[in-house]
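This is the structure I have questions about; it appears just below.
Note that one protein chain of the assembly has been removed; the remaining protein chains are unaltered in position.
What follows is subunit A.
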């Protein structure tokens, strides 16, 4: 596929299987660098952890962009998963971290099937807005049914056990950080592989020609549903990680601004790029945190201006710029 934001193996003369600079070496180097954060810059550990959790959700939004569909309601899956984790911790105090994440994943996938079966009938603006509508319904459910959901205060999420051990706060945060990093690597890799696989490529043809897809004997709606579930699952794991990292889940998780933020970060990082989702999320959180430390609302202006520049001059996003530079570097060798 000639997608702009993933390095293209098919057309280049590069021997198959050899690692590419932009595709493999740089992402691994980036992850290795991040792995040093708890040692070298412990003050940034929480920030990076939250950014990567959000990055997983953004990767979910990016998957849909590959099929030409924008969802303005994916915070729904982020929130469903976070609350599923919180409900589990309430019901089974001391439950294991793995169980919390599984509950989140399951919640997101079940919600994805229910909403997905409905929204895959629509495309473009209708698809985007229907997703938004479902997320708003869920948000008001969280706000209004406070005896179940804790209302606007949300639910506190006590620290889960890790493989049966009760860790102190610092150790738990460290475990969570490296777990998140591992999930980013594993799920990022799996998503990229899936996108390159026959089923993933069929999913991406929705962007250009559903008539031909139908005439290949494939149901476009079913193809979209599979991709939708992949995207919901990624958002869900991101949301569940966010919940345990913050120790509290609130209706704000489902708030529509969160959904918009995911689309924003996806475009910033490189629309449709899995790697870009994480780069975008890191930049976004860094700018937001450090700029707002200096002056009140200046971060929105900075990020808005940055996005403007990206759209006008680098439509493949930050990851596109990085890849262009890397290719240039390789060509010079």
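Annotations
What we mean here is this: a contact is a pair of C-beta atoms (placed from the backbone, for glycine too) under 8 Å apart; a residue touches a chain by one contact, two chains touch by 3 or more; residues count from 1.
In this text, contacts and distances are computed from a predicted model.
You can't see one chain of this complex, but its UniProt record names it "Amino acid/amide ABC transporter ATP-binding protein 1 (HAAT family)", from the set "M20/M25/M40 family metallo-hydrolase", "RNA polymerase sigma factor", "Amino acid/amide ABC transporter ATP-binding protein 1 (HAAT family)" or "Quinol oxidase subunit 4". Residue A:200 is the one among A:107, A:128 or A:200 that touches the chain not shown. When you scan A:41, A:152, A:170 or A:216 for touch with the missing chain, the hit is A:216.
Between the chain not shown and the residues A:140, A:208 or A:300, the one that touches is A:208.
For subunit A, the list of residues touching the undisplayed chain reads 1-3, 9-11, 190, 193-194, 196-202, 204-205, 207-209, 211-219.
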